[in-house]
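One protein chain omitted, others in place.
Chain naming follows the written order as A and B, and within any one chain the residues start at number 1.
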Amino acid sequence: MTEHSYNFAYLDEQTKRMIRRAILKGVAVPGYQVPFASREMPMPYGWGTGGVQVTAACLTPDDTLKVIDQGADDTTNAVSIRKFFQRTAGVAVTEATTEASIIQTRHRIPETALSAGQILVYQVPIPEPLRFLEPRETETRKMHELEEYGLMHVKLYEDIARHGTIATAYAYPVKVEGRYVMDPSPIPKFDNPKLSNSPALQLFGAGREQRIYAVPPFTTVVSLDFDDHPFQPTKAPHDCDLCGASESYLDEVITDDQGGRMFVCSDTDFCQTRRASGHIGALGVPVSEGDAA
Amino acid sequence: MYVAVKGGEKAIDNAHAWLAEERRGDVTVAELSLPQIREQLALAVNRVMAEGSLYDPDLAALAIKQARGDLIEAIFLIRAYRTTLPRLGASCPVDTARMAVVRRISATFKDLPGGQVLGPTFDYTHRLLDFKLAAEGEVPAAAMAPTDLADVPHVTEFLNRDGMIEVEPGGNATPPDLTREPMELPASRALRLQAIARGDEGFILSMAYSTQRGYGRTHAFVGELRIGTVAVEMDIPELGFAVEIGEMELTECETVNQFKGSKTEPPQFTRGYGLVFGQTERKAIAMSLVDRALRWAELGEDFTGAPAQDEEFVLMHADNVQATGFLEHIKLPHYVDFQSELELVRRLRSEALAAQEAAE
Partner (left out) sequence: MTALFQLDDRPLLSVKGLTKHYGSRIGCADVSFDLFPGEVLGIVGESGSGKSTLLSCLAGHMTPDQGQVIFRTTDGPRDTVTMAEAERRRMARTDWAFVHQNPRDGLRMGVSAGGNVGERLMAIGGRHYGDIRAKAIDWLGRVEIAADRIDDRPRAFSGGMQQRLQIARNLVTGPRLVFMDEPTGGLDVSVQARLLDLLRSLVREMGLSAIIVTHDLAVVRLLADRLMVMKGGHVVEQGLTDQVLDDPQHSYTQLLVSSVLQV
């Protein structure tokens, strides 16, 4: 069995057509979870099989693909998925957000604003925002159908009553175009505002749970909240120690066993680009020297 | 000075090279051949075929070898391979009444037409380690009896003659295909059986066991358990008739269960059904118990809240490839999520501590 015996981007054309139909339906009904016949992929469920199938169905030979996990291009799972498409589709790959036509992501939205014509594909573990309030699929589908979203707000109410604030830090639920409540995948809530009115097409694939959903370009996406407790995106109150950025989402890195730590951009491309253009953070060094190390 | 972690690609390549070496093990020990696995670990091969939903003993043997004997990993390999295969057509339903049986037992009748055939079974062996096998002892050939080529009728057919057991209506409807359409709930019985047939043996076994211990009790007897080969036929439109394209080994179990009757039906026995690739007797029996437990609504029985009665619970959690993938994905990096939780807990703590100080 050689790699040439697989179709372009691994999936056969029938399967791609089926997935494209689900994507189109998702685009037509923003935020609605479209059931689709998820295939068994050569990677485990929960490791991005939904995202991979959506990407495979969207890819053309002219596309340039970027894959990130936790915002970074060089994390093992991102490397593995990028390699998979290099092998099976032979498409060009990039780490630059601006150069990519399709970006597959796990847990982040790139810091650099997306543009028209780009597709952002999210890997989704649990597509159902109501799942942990109501474990039954038959029941949650009914709740969406009837817009019975009171329970979702009960959860937020309980958070405020107990903690004085909404204690959901990631996978923060949103309402799409005033209709469907949607799980934006486990992105930090810092990223939620970027979901709304994006010029790019945003597609969400959940392989194990067999669901695809979409946020078409320029769709209003509102993070659920109360009028008197409005949604607030949060991040670590620091600047990036490498590039000095104050507006990007930061990873905390433990540097020694004495409690030493530093904060760096989770979006590696964003950080690299800034450093290349001369920005230096508190612990950073000019980019050429850093790369040599 | 800090340098971000790089080199994921190299790390992956090295890890996989190491894995290949570990798979081979000590090179002074002879390598396993696929025929050895296929012939001598046949029950493992059968399980991989059954839960991988692909009847191919050689590929299953390859998967077991590649997976270092981890059967769920082997099932995963088979599934991922199977999903890319073109679908040329569907066979005719196999006729298990025409099975060439190697084993056939009934717990409900002492003797019956076709006879009780014990066959190659672990039953009644004493579970004593056989140290002769450690010494690679050859076994003497088993005694042979002349073959009776007559069809062996199903036990439930005997009950059916008196109207003592429910009639399962036949039909020409194409059953839904779990591997080509998303699972929709509530599911038809055909879809449920499909999901259970490829479900994890351990999970189905535990579900079945729970019904026996009272969580959704169905009072099951093994009406019949049969193992053997059946012909697989396919309609060839150009020919206008079905031709035999091969044969496969199957295990079939039909349970006979008590039923008190309903609005429309007088009291009679009901059925649970199990059909699995290969010699997979534990799975087939378990499957028939779980099938029967899931039929409570259709038979007008009470839902007692037992897990085995809960279609969504059983069907959504039976697949070991799904389960193992999702279970193990939590070892992937989650530091973005974790970071956001870290910030939240820090903030909540500082607010709580401030409030405490203010109070003191």
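Assume contacts are C-beta pairs under 8 Å (C-beta built on N, C-alpha and C of every residue); 3 or more make two chains touch, one makes a residue touch a chain.
Source: prediction; values computed, not measured.
Among A:R17, A:R87 or A:R162, which residue is in contact with the omitted chain in the full complex?
A:R162
Per the definition of touch given earlier, which of A:L151, A:I254 or A:A282 contacts the omitted chain?
The missing chain is touched by A:L151.
Check the options B:G163, B:G246 or B:G300 and report the residue that touches the missing chain.
Spelled out, the listed residue whose C-beta touches the missing chain is B:G300.
Can you list where chain A touches the absent chain?
Counting only chain A, the missing chain is touched by 142, 145-146, 148-151, 153-154, 157-158, 160-162, 226-229.
Here is the rule we use: only the chains that are shown with their structure count from here on.
From the mean C-alpha coordinate of chain A to that of chain B, what's the distance rounded to whole Å?
Averaging C-alpha atoms per chain gives centres 34 Å apart.
Could you please specify the touching residues of chain B with respect to chain A in the complex?
Touch residues, chain B against chain A: 1-9, 11-12, 76, 79-80, 82-84, 86, 179-186, 312, 316, 321-322, 324-329, 332-337, 339-344, 347-348, 351.
Show which residues of chain A lie in contact with chain B when the two form their complex.
6-7, 10-12, 35-42, 44-47, 49, 69-72, 74-80, 83, 106-108, 125, 136-138, 163-165, 167, 169-171, 186-190, 208, 210, 234-236, 241-242, 249-253, 255, 262, 264, 266, 268, 283, 285, 290, 293
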